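What follows is a structure written as C-alpha cells; I'll ask about it next.
Omission of a single protein chain aside, the complex is shown with its protein chains in their original locations.
The block that comes next holds chain A.
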C-alpha cells in the first residue's frame, strides 16, 4: 500500500489518460453503429453484409491493427489516436449487431400504429424506434464500455499512456504493488463507467421502470400508486 500512497498523483494521471482514451471510442462506436445498425435492420440484403463485415472487424488481432492503422490513416506509430481508432473499430463491431437487434425488438404493432398516425420514417426512427430499443442498446453499450476500458490497457505497449502503463512499468521495474494497482484501477474504472451508463439509462428510459413496478405490484396484488 505504501507504493500507492507515494504515487497517488501518478495513478490519478494514468486514470485520466485512460478515461480520455476510452470514453471517445465508446461514444464514437455508438454514433457510428446507429446508421449502420439501422441499415442492417431495414433491408434483408444489407443485414447479411453489414453484420458479417462488422463481426469480422472484431476478429482482427489488436497488435497487427496498431501497426497497420498508422499507415492507413497517416498517424505516427506512437500516436494515441491509433488506439482511439482501433477501440472505436472494436466497439462498432459489437454495437452494429446490438443496434440491429434492438431496432428489431420494437413491437411490430407499435411500429404500425406509429406509421398509421403519421410518423414519417425520420421521426419514427428518432421518436419511436430509437427510444424503444433503448434497453437493448444500453445493454450493448455496457458491454462495449467495459471491453473498451479493458482493451485500452494495451495502449501502454504502443506508447499510449493508460492504466496499462502501470503493469508494463511494474513488470520492468519489478514493483508488484504497481501491477496490482493497475489491474484494480482498471476494474474500478470499468465499473464506474458501467454504473454511469446504468444511471443514464434510468434517466433516459423511465418507462422501463414503470412497467416493472406494475408487474411487481401485480405479483404482490398491491394497488399501484404512481406519483406524478
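Rule of thumb we're sticking to: a residue touches a chain if its C-beta (ideal position, glycine included) is under 8 Å from a C-beta of that chain, and two chains touch if they have at least 3 such contacts; residues count from 1.
By definition in this document, contacts and distances are computed from a predicted model.
Colleague: The chain dropped from view, which UniProt name applies: "Cytochrome b", "ABC-type quaternary amine transporter", "Peptidase" or "Redox-active disulfide protein 2"?
Modeller: So, among "Cytochrome b", "ABC-type quaternary amine transporter", "Peptidase" or "Redox-active disulfide protein 2", the name matching the hidden chain's UniProt entry is "ABC-type quaternary amine transporter".
Colleague: For the chain not shown, which residue from A:26, A:84, A:128 or A:141 touches it across the whole complex?
Modeller: Answer from the full complex: A:128 touches the omitted chain.
Colleague: With the missing chain put back, which residues of chain A would touch it? List them for me.
Modeller: Contact residues on chain A toward the absent chain are 107, 109-110, 112-120, 123, 128, 131-132, 134, 205, 207, 210-211, 213-214, 224, 226, 228.
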